[in-house]
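Here the complex is missing a single protein chain, while all its other protein chains stay put.
A and B are the chain letters, set down in written order, and residue numbers restart from 1 in every chain.
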Amino acid sequence: MGTTFFQRADYVAITPEVVLALFGLGILLIDFLIEEKRDKYLNAVTALIGLAMAFVQLLRFWRGTLLPMPYSGFGGTLVLDSFAIYFQSLIVVATAVVVLISAKYLEIEEAHFGEYYALLLFSAVGMMFMASGRDLIVLFIALELMALCEYVLTGFLRGDRRSNEAAMKFFLLGAFSSGLLLYGMSLLYGLSGSTNLAVIAERLADRPAGDPLSWMAMTTLLAGLFFKVAAVPFHQWTPDAYEGAPTSITAFISVAPKAASFAILLRILMAGLWPMREDWKLLTIGVAVATMTLGNLAAITQTNIKRFFGYSTISHVGYLLLGLIAAADGNPEGLTAIAIYLLVYTFMNLGAFAVIIMMRRQNLIGDEIDDLSGLMTRAPGLAILMLIFLLSLAGIPPTAGFIGKYFIFLSLIQTQHYVLAVVAVLYAVVALYYYFRIVVAMFMKNPLDSVPLATSTGLSVALGVTLTLTLVVGVYPQPFILFAREAVRPFFSF
Amino acid sequence: MTLLQIAFFFLSALALASAILVITRRNAVHSVIWLIVTLFSVGGIFLLLHAEFLFAVQVILYVGGIMVLFLFVVMLVNLDVAVKQAQFSRQWQLALATAIILMAELAYGIYRGHQGFTLAQTSAVPPTIGNTQAVALALYQDYMLPVEIASVLLLVAMVGAVVMAKRKLE
Partner (left out) sequence: MAEHALQFLQANPLTYAVVKILIVFAVLSGLVAYLVYMERKVLAFMQARLGPMRVGPWGLLQPVADGIKLLLKEDIIPEGADRWVFLIAPAISVAAAFTCFAVVPFAGNFFVTDVNIGLLFILAVSSLGIYGIILGGWASNSHYPLLGALRSSAQLVSYEVAAGMAIVGVLLVSNSLSMVEIVKRQQEMGLWNVLVQPVACIIYVIAAVAETNRNPFDLPEAESELTAGFHTEYSGFRFALYFLAEYTNMVLVSCIAVTLFFGGWLRPFQSVRALDFLNYMPPVGLLGGAVFVFLLGRHNRVPMERVFFIGLAVVLVLLAGLVAIPVVLNAVQGIFWFTVKVLAFLYAFIWYRATFPRYRYDQLMNVGWRVMIPLALANLIVTAVLRYFLSSHGSASPAARLIGF
């Protein structure tokens, strides 16, 4: 009690988040002092420094030099294990890439304000706690922190009606889904008398099979979480939000919050609702198949590239959920597949968006697929890069995307879900078709305009990073697979 | 039925009835008034459970703070126009049916499984440690981390409101 309730180590365990929050506050202050518009890049640089510091701290955690791993802090509300660190690192790096691709774009949109970077950092703080929380309340508040930042960032271009509309839709539906999530959480609390996931798992194991109450708690909880990962039938917000948001934010919400939402989904399902795995497996199968179907089929007809990527994201979520089905059968490879898939998805998607963002230049909005027409003749290097990212998204070897899909299929086959594996492979073929629509536009059509592309150092660095990772993971996946295996070990050590 | 039970059922009925009135009134100010009544009744239920602190916070924050701002905004809306507009979307029958089915399901589930709830027993005598102290201990010891995260959350809400509302940045 009293002053000795928390250890010094507890505070060490949250240093990355604290650093990011402090840098966020710092940016808000620095932004006041900046007078020249071109100096706004200072905000981006500050954000990058903060992210780098957080990343270094995470590496030290991973090596286990600072704290014994896994470390459970703040009275058990937080757990710092390899799973948390893996996802936190992914989030930090993804946020850093988004910062890199944002600066030039925001300048063109005339919305280069410090608040943007501060909100990105605060959002990262929320996402990191989503990965490390082990208590329903921590998880929920962290999720809301992330979501609130997303809403604001989606509506950041206030002069743009699409941006406003997207923010409004996103906010209303998001608030509704949070309500569902909270309802599920309150039922779980009622059933277990605790908000701690470990205690909840114990109590749920005591419940009789087919208990309507725990089933209800699980369903509402999952409905809320499926909304956050944009799984069918809770996906409707995705294309609208993606289309209306600033392109850099579309890139952001298509990767980092997905990773964080999957972290929270895995944490709750594997640690808290593990006794009910048969129930949620059934639910997940239905949702995963529906998600893959809708995502892949709807993507075919899109003409707006941001909407297109919205549906592409949904289809990827479908694949990711398949890994969960294998995990429910006690196969660790299913979770490994999710971890590695999220890693490669993050970078290939960010890479693709880095290319798309260059299309926003001077007076051109550049978010139609036709805007990419003839990219090969105008900027061959960029067209090749985009080709690589698209191949990776479609899952063609030797790119990273293949490794992700490969592990998902592998885990399904290991757990004898042959039908699901076949369906997944068939949809991969469909995916190849619609990704190649873009390739066709880039390589076969003639350019529509001759306005130069908006390039910048940040974008080049971002492209470099994403390209390297996309190729390296594809060609030499071994170390990354080891990381991912290590990351999911906490769930299978009991 | 004890006095406590009567009070509970009265407050619950009041909360539910006024909540329904909130969404069925055409006049937005009336809706807000009924929402105030709802929140107040919920506060009363807190009081019945010896959660005085929650009651006070409920009244100060929701009734006395947030709803005043609601009224403030609603009063500035042109009500004559709002009254003429369609109150519900065209699918309201479908929505109502869905809501009723969902509610029936939930009610059935809770009815079937309600023995499973691990509920804190309300004692006849108020707990020795004051409710306010109990809340403080919970917030600043057991749930210290969420409170800290919530502070960032509130900051984001504030920054977000400024970003969205400022007429022209710079």
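Here is the rule we use: a contact is a pair of C-beta atoms (placed from the backbone, for glycine too) under 8 Å apart; a residue touches a chain by one contact, two chains touch by 3 or more.
What you are looking at is a predicted structure, and each value in this text was computed from that prediction instead of being measured.
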Chains in view that the hidden chain touches are B
Out of B:I6, B:V68 or B:L154, only one touches the absent chain, namely B:V68
Just the residue numbers, please: which parts of chain B touch the chain that's not shown?
-> 27, 29-30, 33, 36, 52-53, 55-57, 59-60, 63-65, 68-69, 71-72, 75-76, 130-132
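The rule is simple: only the chains that are shown with their structure count from here on.
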So, what's the distance in Å between the C-alpha centres of chain B and chain A?
-> 32
Chain A touches which residues of chain B in the complex?
-> 105-106, 108-110, 112-114, 116-120, 141-146, 149-150, 152-153, 155-157, 159-160, 162-164, 169-170
Chain A residues touching chain B in their complex are 1, 5-6, 14, 21, 25, 28, 74-75, 77-78, 111, 113, 115, 118-119, 122, 125-126, 129, 133, 135, 137-138, 141-142, 144-145, 148-149, 151-152, 155-156, 158, 167, 190-193, 203, 207, 211-216
